[in-house]
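Of the protein chains in this complex, one is absent; all others appear in place.
Order of writing sets the chain letters: A and B. Residues in each chain are counted from 1.
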Amino acid sequence: MSLVSEVLTGGIRGGTSINYAALGESVSERGGVINLGTEGSMLCGALAAYAVAAESGNLWLGVAAGAVAGGLLSLVHAYFVLSRGANQLATGLVVLFLGLGLTSMFGVDYVQALAPTFKPIDLPILGSIPLIGPIMFDQDALVYVSYVLVPVLWWVIYRSRWGVLLRAAGERSEVLTANGIGVLRIQYIAVVVGGMMAGVGGAHLSIAYTKAWFENMVQGRGFVAVAVVMFAARQPFKVAAGAYLFGSALALSPALQSRGYGINQFALDAVPYVVTLLALILLGRRRANETPEGLSKVFDAPTVA
Amino acid sequence: MTVVTQDGSFDRVADAGAASPSLAERLDRLTGVARVLAAFLAALVLFGLVMMLKGVNPLTAYVDMVSSTFSSWDSVGDILVRSTPIMLAGLAVTVPARAGLINVGGEGQLIIGAVTAYGMSMMVDGRLAGGLTLVLMVIAAALGGAVWSGLAAVLKQVVGISESVTTLLMNYIALDLMYFLIYDRWKDTAGSGQPTTEALPISERLPLVGLGRLHGGIFLAIGATVLISIVFAVTTWGFRLKVVGGNTEAARRSGLKVGLLLLSAMAVGGALAGIGGLTQLAGAEFKLRPGFVAGYGYIGFLASWLGRHRPVYVVLSAALLSTIVVGGDSLQIDSGLPAASVNVLMALLLLMVFGFGRKKVTA
Partner (left out) sequence: MKIRRLGMLAAAVALIAAACSSNTTDNESAASDEPAATTTPGATAGTGAAAPAGDAPGVGAAKVGFIFVGPKDDFGYNQAAFAGSEAVAAAHPDIEVITAENVPEDDNATRVMQKMVDDGAKIIFATSYGHLDPALKIAADNPDVVVVQQGNVITGTIPPNAGTYFGTVYEPVYLAGMAAGSVTESNKLGFIYAFPIPQTIANINAFELGAQSVNPDAETYVVNTSNWCDPAKQAEAASSLIAQGVDVLTQHQDCTATITKAAEEAGVMVIGYHADASALAPEGWVTGSEWDWAALYNDIVDTALAGEFTGSKYNANFRVGYKDGANPFVQSAYGPMVTDETQQEIADELELISSTGSPFAGPVTAQDGTLLFEDGEVPVYDEIESRNSAFVEGVIGEIPQG
């Protein structure tokens, strides 16, 4: 396999958990709520998926459990932010610590458990497309689901009634209130759906990508997802591209090493963050204007009266 | 909308600092304290239930935790060693917060401070007296942290990107920068292959103060707290930051140099975190290594919120959170719970205080 196709294949494979989490975080942020606890939701999703898959032998039941666990943790975030008026950034970090602690307390029993795992499926026809086929269509089922999820999410955000309400909740909540629509309910849904997607991302990590559960196995990929959302300005297609960019940067090092080249991984690791920062600088004002008003209020809210 | 307007309320008490507080304000403060204590208690009860799920007797666990965490003066020293960089990281959030800025970048600024301090030590390369080098390292750490955080303030002013986004992103860049250096140019080649730098010479380390392993960095943290409190209370700069933080537009119209004030607040914050990184480097670790100050910046961020951005409370909060983390050692050694369990206790405590520690604010 050529270096380029190997890195891109690895980029998709390794970027998928980030992709799910970042898509979820986009939904949450569209509704005006940033969730730094995404990493925690991924951990909960990874453990729940692995545990349920191990107990039941059913992979899709595992994925569902991962979604539920990720969603439950983000519900904690939603409650304290939306109903108790706590600061979003601080609460998100707390929720991350909560997820980290709970999963290591209750994950001990599953480190040694054997769970079934998703295997790559070489798709007929699509898989034989030159170049793209082996890169995109020799992946596991959860990767394929994410291919479908991206356009669907785009449609939901930009074309569906719920998407209009979601964006309104994040940007012009007073309009919704004036029309008698409950902003709070929409935001709750956005945060919890976001956490569920992060949970599926965690599930991909445990029952597809690494085939194992270890405590703290997400290793910062939830924070990467938050950065991807900034990079992508909350647009699903750009989120996917950003996730694969991060994934490819991670896949480049082993691909080069296995060909005999030594490399300092950390110069590569910084690239996506620098690119994100540069993109924000170059597109600064425009991006800033695109930021949901509710969210920019969070970022710019006076912290002390 | 409730999401964003919650932050304006809690400094009412502090506002009353100049005039003597009215009876109503005193009562309000009292119920505030009572509420916070109730929130603490609720967190302890909740975590007790979680422990019971794991088959651990919560009462025994708590007793063990307290008795072993405070078993000797030296163990108090260990708590303060752990607290020192977190206190400074907390203040690094507090100063910008006064001007309405959210600095999520304490983590990166701690690292950059340690990296620039170590770089200074390498540059001096033993040609100056150790104490002098140490002073230069403190300055380098402060400048490094200030530049790193100041960039976020500049980008906010010039390009309009939120400082909370840029500071968060720059945390990763700082971490990768440190990793790059310790795996590459700065790696101790005479070492055992681990990615660490050489240890600082003894003369360039913060001296011990006679309480176990506690080092002089604690005086930097306490000194900074006192200084910031005074600056907030009596200087025009401190006052102006508050004006900007209260209403930027009004501040601008009244002729304040808002850009400069925001930049200086952010830079001072970064400098504090940078010094925090130095204290860990020159006081406890002596080397840059993987995992250096990992998470300390985020815990400092939470300490600043827990202390409601008031310097003395922030530093006490940092000490409290550090004590809990240190108490986590007992949870696993005495009670057999996984090491990370203590995160649950810390998270529950913070959630209870953030959510119920004061009356819910509605817009």
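Note that a residue touches a chain if its C-beta (ideal position, glycine included) is under 8 Å from a C-beta of that chain, and two chains touch if they have at least 3 such contacts.
This structure is a prediction, so every number in the text was calculated from the model and none was measured.
Only one of A:N58, A:S83, A:S128 or A:S258 touches the absent chain when the whole complex is considered: A:S258. In the complete assembly, the contact with the undisplayed chain comes from A:L205, out of A:L8, A:V33, A:L176 or A:L205.
Touch with the chain that is not drawn comes from one residue among B:A43, B:A142 or B:L155, which is B:A142. Touch with the chain that is not drawn comes from one residue among A:K119, A:R159 or A:R185, which is A:K119. What chain A contributes to its contact with the hidden chain is residues 1, 6, 9-10, 13-14, 17, 104, 108, 111-112, 114, 117, 119, 205, 209-212, 214-215, 217, 219, 221, 250-251, 254-255, 257-265. The chain not displayed touches chain B at residues 68, 71-75, 78, 81-82, 130-131, 134-135, 138-139, 142, 146, 179, 183-184, 187-189, 192-195, 198-199, 201-203, 205-213, 215-216, 219-220, 223-224, 227, 231, 235, 237, 264, 267-268, 271, 275, 280, 283-287, 289-292, 294, 326, 329-330, 332-334, 338-340.
Note that in this section only the chains that are shown with their structure count from here on.
In this assembly, the C-alpha centroid of chain A lies 28 Å from the C-alpha centroid of chain B.
Of all the residues in chain A, the ones that touch chain B in their complex are 32-33, 76, 79-91, 93-95, 97-98, 100-102, 104-106, 108, 173-174, 183-184, 187, 215-216, 223-224, 226-227, 230, 264-267, 269-270, 273-274, 276-277, 280-281, 284-285, 287-288, 291, 294, 296-305. Contact residues on chain B toward chain A in their complex (touch as defined above): 1-12, 15, 50, 54, 97-98, 100-102, 104, 155, 158-166, 168-170, 172-173, 176-177, 179-180, 183-184, 242, 245-247, 298, 301-302, 305, 309, 337-348, 350-351, 354-356, 360-362.
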